[in-house]
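Working notes, structure below.
One chain of protein is taken out of this complex; the other chains stay put.
What follows is subunit A.
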């Protein structure tokens, strides 16, 4: 069976007054039906742009999306605007990072959930409201019949994100793209939202692309992970091999910079490991490895030749000249 979503050589570039910004530069990946794929990387690595590109939510111009995005056999980049609208919110839907600002402040919650149903399933206003109440119940909002008539400012952040999930799942999409769905929430609410997404995935059966910089979240919900850096995919593996045996120095850096609960109590160093430096500007083409400027293992080869993605272990791909089959690079 072909994968549900197959992204090949995705390039999303933005024209800016001082050059082309290659926000996403040749990324390929796939998502199987019902699977949860995590896309991780630090701010500015192109993960959100990748997500937005799938739904073609990038304003063009200044943006430009190239490559191919096959969803159920159809290349989304060749569809008309009309056809694309039929897919958005219906077969592929999206949850955003900012629940506080992602809901329209002047429309009731019910209207906003109902809108997708009316657009894609042709429900009447009344039917849509009934279904909206049902969706609110599904995402665990108490007193849904009352809440459905309320406005976003009357709800807490966690509730708003639940409403966003209700909107996204109203039409039973086959793919849900969640762009940092828990980043803006309190830790306790984060856990609830993740739990909810996991439950709903089981009931609705949607595949999820989870975009996050939080490796804790990845470990919790994802099955497969791709790691992005500076607009490129640098590593891809199933969750446990990735955590147990990261191949790319960037992934190692990410894992190393995760605080461990109680580590300071056990006499460890007080300071967290960090990756020195910043993501390089995406406006110049980098001749060698994109991570060369920050990598502790950089050699002349890294600076001159871009490493290709290679299968270092079955199902475990990384783009590094020195990542070896066994364990990490000898430092």
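One rule holds for everything that comes next: a contact is a pair of C-beta atoms (placed from the backbone, for glycine too) under 8 Å apart; a residue touches a chain by one contact, two chains touch by 3 or more; residues count from 1.
Basically, contacts and distances are computed from a predicted model.
Per the UniProt record, the chain missing from the shown structure is "Peptide ABC transporter", taken from the list "Peptide ABC transporter", "Cytochrome c-type biogenesis protein CcmE", "RsbT co-antagonist protein RsbRA" or "NADH-quinone oxidoreductase subunit N".
Residue-wise, the contact with the chain that is not shown comes from A:94, picked out of A:94, A:197 or A:319. In the complete assembly, the contact with the undisplayed chain comes from A:103, out of A:103, A:123, A:155 or A:175. Within the set A:12, A:116, A:161 or A:212, the residue that contacts the chain not displayed is A:116. Within the complete assembly, residues 55, 57, 85-90, 93-94, 96, 98, 101-107, 115-116, 119-120, 151, 153, 164, 167 of subunit A touch the chain that is not shown.
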